[in-house]
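A protein chain is absent from this complex, but the other protein chains hold their places.
By written order: A and B. Residues from 1 in each chain.
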Amino acid sequence: MNRRTLFSRMAFSVGAALLGAAFALPLIWFVFAPFNAQADLDLAMPKPPTLTNFARVFANRAAVGALLNSLLQAFGTVLLVATTATLAAYALARTALRGKRVIEYVLLLFSSVVSGSAAMVPIFLIVNALGLIDTQVAVILVFTGGLLPTAMFILRDFIASIPRGYEESALVAGASPWRAFVDVVVPVLRPGVTIAAVWAFVQVWGGFLIPFVLLRSEQRMPASVEIYSFYSQAGTPIVPLLAAYSVLYSLPVIALYWYVNRKYGFRFFGGIKS
Amino acid sequence: MASIQLDKIGKSYGAIDTIREIDLAIGDGEFVCLLGPSGCGKTTTLRMIAGLEQPTRGGIRIGGRDVTHAQPKDRNIGMVFQDYALYPHMTIADNIAYPLKVRGVAADARRAQAREVADVLHIADLLDRLPAQISGGQQQRTSLARALVHPADAFLFDEPLSNLDARMRVEARAFLYHLQRSRGMTAVYVTHDQAEAMALSTRIAVMCAGDIVQYAPPLEIYRRPATTFVAGFVGDPPMNLIAAQATRTQAGIALRAGGLEMAPIASWPALDLALERGDRITVGVRPEHLRIAAGDGNRLRGKLFANEAMGPESLVTLCLDDGVRITARVFGDAPVRIDGDAVFAFDAARVTLFDAQGNRIDGQN
Partner (left out) sequence: MISQRGANVSSRTGIAFMTPAGLLIGLFVVFPFFWIIAVSFTNRSLLGVNALHPQFVGLKNYLDLFDPATFWSQGGFGPSLWLTIQFVVFSALLGQVLLGLVLAWISRELSPRAKSLLQGIVMLAWILPDVVVGFAWFAYLDRDAGTLNQLLHGLNFPAADFLIEHPFLTICLFNAWRGAAFSMMLFDAALQSIPPSYLETADVAGASSWQKFRDIVLPLIRGHIVTDLILITMWTFNVFTPFLLTAGGPSFETDILPIYTYRIAFKSFEFGNGAAIGVIVMLINLAFSLFYLRLAQRGLRAKGKGT
């Protein structure tokens, strides 16, 4: 290696490191603060490192309840999304329904158009009309509706990649269409369902706007909203608790992403995150 | 086992006829190959017998029972797919036993029957593995075992050997022959490989563009191809076909084409009839009926194009004046010495003639 390429190699490495550091900087504080009982907004080594903050979070019933609410809402949505999306995606992939293409097209359009705070106006009114304001069911249903189109498309692609011969050989072997679906399609589809389910889970887990708009009472709030209870009356954060709670609240998401990314790679990230 | 009847079966997608109108009677214990190029409708025909595809018109009977609108599960058939369609999440044993499982056979009995079939197919030691862990040939036999595990009325094969390498294919072919003949199975077998069809069938149905063009025992198809299509499809290398112009002379019917020298032949009624429809006649000669010889008589004259020594035989190809290529099969492992301009000789009695529409002209031999 001559001197010039050596120099450019070094410049490259330094540049890459700086870029990485720029991305890491806003999060570095989270490495120390949760373990520091006197944590403040500055970057400081905890002396000594302690788990006190976590203990205090767990002692806070509202905070723990909020995490449980998040779990309930996320699992409820995942269950509903996974089952209904699998069925619908199977129909989209395997029937000769007339107008199937049109349905797909319209769904794709709606799912990308009806999003964000603009959509919350009519959704709030609908939930209100159904008498479901301030219920967990409303949160689950609204999340499910919004996540379904994308989940269906993820799963449809998976189903389309399953050879038709699998179901056909089951039919010829004497199985009814439903039996072939349950015995053959569902097990083979498991990676697809896992990916769609993890994606849905993460969306609900982090989702802020929907519960924020649809829920009223504190005992139903998920962690994404309830985290604000760690602010004092004056609106200043109780820093040590917030830091610990943020870490606890982020762990499932990080773990799930890590798992799915390692197991399935980029496929997971296709057209995702809305 | 049972017989299968297709009665004026047709299949259309919109305005396009994939299958025009097929009549096919398959006897109990017969092995019938549906032979043809891709897109000829052979797979669609098989899938209609299986019930995976609904015919647009006509009827299907298996063992005399009308199954035209029956679901696949109610037809009592076994089927082997081209890609085997083994379920990746089930062990070989579970794959084989699946037809028994859906029929509610108890787990112990299932296991025993699966082992029995696996023994016959020499895959008994693989029963606990997953499909991804065994070779292509073993996968093929597993899918065969799954079709055989339950006593079906008929067995359907959709190009089951096409994913195997050449050596395995010949081995599996003989195995299949033995199995079918010893058990007296009724089998319908789709293939585009004429050698497979020749080797396995009791009868071959040659298909072209949604029609059956000839339905006959293999040797009959080989010796008396009904059309130029059949002649060009069956045999490896296939029959040489030379388009010729026919004229009546005092000595008989003279056939002329670039490079073809042939003595006028005495006409017969069928040829007379064919000539009334058109004077374009196709002359067909099998490669093994061409000799490398100088001298008079019926000859084909051209430039040497290729001389391939295959071991037990040599394939010698000439290029005629108008670009048509003619291949002769010369038996024996002695090298064929030939160069530049060359001549093939043949007996007029070995020639098959086809009329202007490509149909075989009957009667002379």
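Basically, a contact is a pair of C-beta atoms (placed from the backbone, for glycine too) under 8 Å apart; a residue touches a chain by one contact, two chains touch by 3 or more.
Note that the structure is a prediction, hence the values are computed from the model and not measured.
Student: Any idea which of A:57, A:142 or A:215 touches the chain not displayed?
Tutor: A:142
Student: From the listed residues A:38, A:112, A:161 or A:219, report the one that touches the chain absent from this view.
Tutor: The missing chain is touched by A:112.
Student: Please give every residue of subunit A in contact with the chain that is not shown.
Tutor: Against the missing chain, subunit A presents residues 12, 15-16, 19-20, 23-30, 33, 40-43, 80, 83-85, 87-88, 90-92, 94-98, 103, 105, 107-126, 141-142, 144-146, 148-149, 152, 164, 167-168, 171, 177-178, 180, 202, 205-209, 213, 224-225, 227-228, 237, 239, 242, 246, 249-250, 253-254, 257, 261, 266, 269, 271, 273-274.
Just so it is clear, only the chains that are shown with their structure count from here on.
Student: Using mean CA coordinates as chain centres, what's the gap between subunit A and subunit B in Å?
Tutor: 55
Student: Show me the residue ranges of subunit A that touch subunit B in the complex, using the header's touch definition.
Tutor: Contacts found on subunit A: 163, 165-166, 168-176, 179, 183-184, 187-188, 190.
Student: Please output the residues of subunit B touching subunit A within their complex, sorted ascending.
Tutor: Residues of subunit B touching subunit A: 50-52, 71-73, 75-79, 81-85, 87-89, 98-99, 102-103, 143, 146, 150, 156.
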